[in-house]
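Here the structure is laid out as structure tokens; the discussion comes afterwards.
What you see is the complex with one protein chain gone and the rest in place.
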Amino acid sequence: MPDTSPTPETRKLSYGEAVNAALHRLMEELPETLVYGEDVGVPGGVFGVTRGLRKQHGDRAFDTPISESAILGSAVGAAMMGRRPIVEIMWADFSLVALDQIVNQAANVRYVSGGRLRAPLTIRTQQGNAPGACAQHSQCLEALFLHVPGLRVCMPSTPQDAYDLLVTAVHSDDPVLVIENRTLYFGAKEEVVVGGPVLPMGGVRERHAGSDATVVTWGSITHRAVEAAEALAREGIGLHVIETPWLNPFDTGTVIASARRTGRLAVVHEANVTGGFGAEVVARVAGAGVTLQAPPIRVGAPDVRMPAAPTLAQVLVPDADRIAGEVRALVRGGSR
Amino acid sequence: MPDTSPTPETRKLSYGEAVNAALHRLMEELPETLVYGEDVGVPGGVFGVTRGLRKQHGDRAFDTPISESAILGSAVGAAMMGRRPIVEIMWADFSLVALDQIVNQAANVRYVSGGRLRAPLTIRTQQGNAPGACAQHSQCLEALFLHVPGLRVCMPSTPQDAYDLLVTAVHSDDPVLVIENRTLYFGAKEEVVVGGPVLPMGGVRERHAGSDATVVTWGSITHRAVEAAEALAREGIGLHVIETPWLNPFDTGTVIASARRTGRLAVVHEANVTGGFGAEVVARVAGAGVTLQAPPIRVGAPDVRMPAAPTLAQVLVPDADRIAGEVRALVRGGSR
Amino acid sequence: MSERRLADLQAMWRIRAFEEKVRDLRAEGPIVGSVHLCIGQEAIAVGACDVLEPEDALFATYRGHGWAIARGVPLEPLFAELMGRANGVNGGRGGSAYFTAAEYGFHGENSIVGGGAPIACGAALAGRFDGSGRSAVTVFGDGAMNQGAVHEAMNFASAFDLPVVFICENNRYSELTPIADMVRGSRLADRAAAYGMPGHRIDGNDAESVRFHVRDALEIAREGGGPTLLECMTERLVGHYIGDAENYRRPGEMDRIRRREPIARLRQALLADGVPAGEIDAVEAGARAEIEAAAAAALTAPFADPATAREHLYA
Partner (left out) sequence: MSERRLADLQAMWRIRAFEEKVRDLRAEGPIVGSVHLCIGQEAIAVGACDVLEPEDALFATYRGHGWAIARGVPLEPLFAELMGRANGVNGGRGGSAYFTAAEYGFHGENSIVGGGAPIACGAALAGRFDGSGRSAVTVFGDGAMNQGAVHEAMNFASAFDLPVVFICENNRYSELTPIADMVRGSRLADRAAAYGMPGHRIDGNDAESVRFHVRDALEIAREGGGPTLLECMTERLVGHYIGDAENYRRPGEMDRIRRREPIARLRQALLADGVPAGEIDAVEAGARAEIEAAAAAALTAPFADPATAREHLYA
């Protein structure tokens, strides 16, 4: 593949614009990419994230019928044949009408063929609650995908990661799920380095320094966790906030090292607690024999469905206050 | 509802026959039950488990097209209208073509309607590896369902539980997933009390007594865990094997009490480890502040797809030897 | 004739005025989140619900306010639902896109495209055993015709002769994408033949035509003849959701839509019948007054109580 990547430059981009910039770059540097999904072609996406691709790249960006099995399945087939499809599932909730194509099909291609075939497709989706959203448009489903060997999964929370992770995902020779968040698309513009090298998968982001407790988090709630850390810092409690934008592969080592150092662990995610990936993080730290000064905690949505009414959803989706409160108790409570 | 339940009696039944007996009883005592799915009517099921229902109850037991969304969705609709459909998804893997109807539909009915509607459907399925089975017919997917608030989930491993849990499930006013196992259907006949009272959901089965370590397990691998416990008992290592046939609701208290007593915890499941429900069990015990003498372990399939070749699958699906080995190391290793 | 037309007009105005009020309330703040209005499509709900029996079950989509209203769900609890109030039909849990009001035979919106079709089959199936004589109606858009679950539902209903009426509201767009670009051949009703069931493309902007065809379909269904697919041709006067920039509209498209839309058309027909303009306009005024009162009442209701947020997950 010729090196068509432009020299890195810095641009002020919102999260949604960063995704868009990554898509433009990828379609330019990888002729085998295709971008498709419902409303992603001519309309440029319901969130405007695929804007301009159709104009720039013609048939390589297109709209599809409302047929998630056909979208995902065709992406598997095109990927097996050497394309790099980047398909969109408008809401992660909708993947459930076609999960077979992700779990039973895409995830098996390489392993079952003994490496003779591969499925380098990227599935972009977005998830989570937003004010007024109903139970069918609010779920955080990363834990489902993280239980499936053969899939890579990431959840960018900043414009820079929205750009970088997508570039890495599309360059990967394996199926990758990039879970974005619609409450971030139209956020503040930030400086984003575009056109840089393709980064390896994995790694963490240290979002706040501190030595009183380790907070592991991912996705848009990272911002709430950082707010909580800032609030607690003013009270003299120092949180080491580790964002893990890559969940598969997951950088267990860094998490364990931090937990060992701080002696306290909180995992924060928007998904409901039971069976969430927070359990996996806690289990890995416990399994590594880290001695904690207090039992680890998980901060997430309680195990209910998501109601549309904001007054109800508000008390379910963790916010900075609740995170701060629970982590404060973790730290102040001392060892049990 | 009139009390049509016969007086309890004891019969020698295999696991599959016990399911069948429960279905016969349920169709007799609950006129609102329907039993349907692919090949479940006239043929009596690919595993013979629904035999005789069609003959006995006519139209209330029937075959369907190969349309999992229609099967599950119609069960949701019929349940909303007061029926108690008992539908079969032949393999848990196949639920992935129609997961929407379970997660986005069935699980929401009661909560979103504020309790005005309910969806008392029972989904019977079976899962897991069997010799020669391919990656699309081998998955253990309970963790996916256990992350979904609004669903009840159980996994019977004995003829008695196959009978009892199904009876409880169908009497429940909520959607319940009963995950059976095809390697058990044709196992040895055991004494089964049929026609007894409808038991409440939840609870555990103590499958082996011991005080050196707590082993929490569910599903068919329970038998391997018990074998391992018997082998270790001969070496002087006593395992407290707790089977949790009900995973939602899950009896956390009993598990924690045992772990506190033995000071060691192993969770054994057939599903692959990462994101498995074992993580949840470990996280709950850790979160409860139980002081363990050694880090908790999880014994499960490694994070790969399932190969058809028996020589390959054998080293992936945990057997009694591997369980015994890992738990022996847990106990002998002492505290780290 | 004029009487029925006036009744249809009134029913349609109640829906349109409701939707317009919802649009205002969404702009002003009391309603939050994604809202899909049915402005322009009112005739389908009005014609269809007029011939439904109380025991029949109706399954709609996120674009379902009009169907709920036509089914008789009272306006205040509907507004309250959209505003997240305690007295909403589901105490605010469903919101604009996913509420139910089974007491009124409205078995719910659905925010998964096509998700309601298999569920409707189950409601019809239940009717075979519970002696209710129930038929089921499921409503979805043109885009939903390409969803696997809808296909499965149509086959399931026809294989088992279930009393289901599949109502496809063909408003020519699946969100922002013309359905014509997403299928070969534009007559979705013809797909009914694949399942051996009757299928008709009908004028969805004429409540009387919808009434006729739905009644006919229900008669077939009740006689054991199984399902029917009705493709009701219509158009949105508004965007897919509130906030849709509607960039996909072609020149002249909105003019044409406005000329064809059901309320303007019915107004013309009533004038031609000789009904005085004042009487016609009074219908609108009456509907608007009713809507304003209901919205105002809902606005004073308490919000859903956070203390109840975890209730009703399990029995």
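Going in written order, the chains are labelled A, B and C, and every chain counts its residues from 1.
As a convention for this text, contacts are C-beta pairs under 8 Å (C-beta built on N, C-alpha and C of every residue); 3 or more make two chains touch, one makes a residue touch a chain.
Only a predicted model underlies this, so the values are computations on that prediction, with no experimental measurement involved.
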Subject >> Contact list for the unshown chain, restricted to visible chains >> reply: A, B, C
**OP:** Tell me which residue among A:48, A:73 or A:131 touches the hidden chain in the full complex.
**Re:** A:73
Original post:
Who touches the missing chain here, B:33, B:74, B:113 or B:136?
Top reply: B:136
Subject >> Candidate in contact with the missing chain, chosen from A:117, A:130, A:233 or A:288 >> reply: A:117
Subject >> Residue of B:67, B:105, B:127 or B:172 in touch with the missing chain, whole complex considered >> reply: B:67
**OP:** Would you mind spotting which of C:183, C:269, C:299 or C:313 touches the chain that isn't drawn?
**Re:** C:183
Original post:
In the whole complex, what residues of subunit A lie against the chain that is missing from view?
Top reply: 32, 34, 59-60, 64-65, 67-70, 72-83, 85, 97-98, 100-101, 104-105, 108, 110-118, 149-150, 152, 172-174
Subject >> Interface with the unshown chain - residue positions in subunit C >> reply: 146-149, 151-152, 155-156, 158-159, 181-185, 190-191, 193-197, 226
Subject >> For subunit B, the residues touching the chain missing from this view >> reply: 38-39, 41-43, 46, 63-70, 93-94, 97-98, 130-137, 302-305, 307-316
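Quick note on the criterion: only the chains that are shown with their structure count from here on.
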Subject >> Whole-Å separation of chain centres (CA-atom averages), subunit B against subunit C >> reply: 40
Original post:
Roughly how far is subunit A from subunit C, going centre to centre by Cα mean, in whole Å?
Top reply: 36
Original post:
In whole angstrom, what separates the CA-based centres of subunit A and subunit B?
Top reply: 31
Original post:
What parts of subunit C, by residue number, touch at least two of the other chains?
Top reply: 91, 93-94, 98, 110, 112, 115, 148-149, 313
Original post:
When you check subunit A against every other chain, which residues touch at least two of them?
Top reply: 69, 93-94, 97-98, 134-136, 303-305, 307
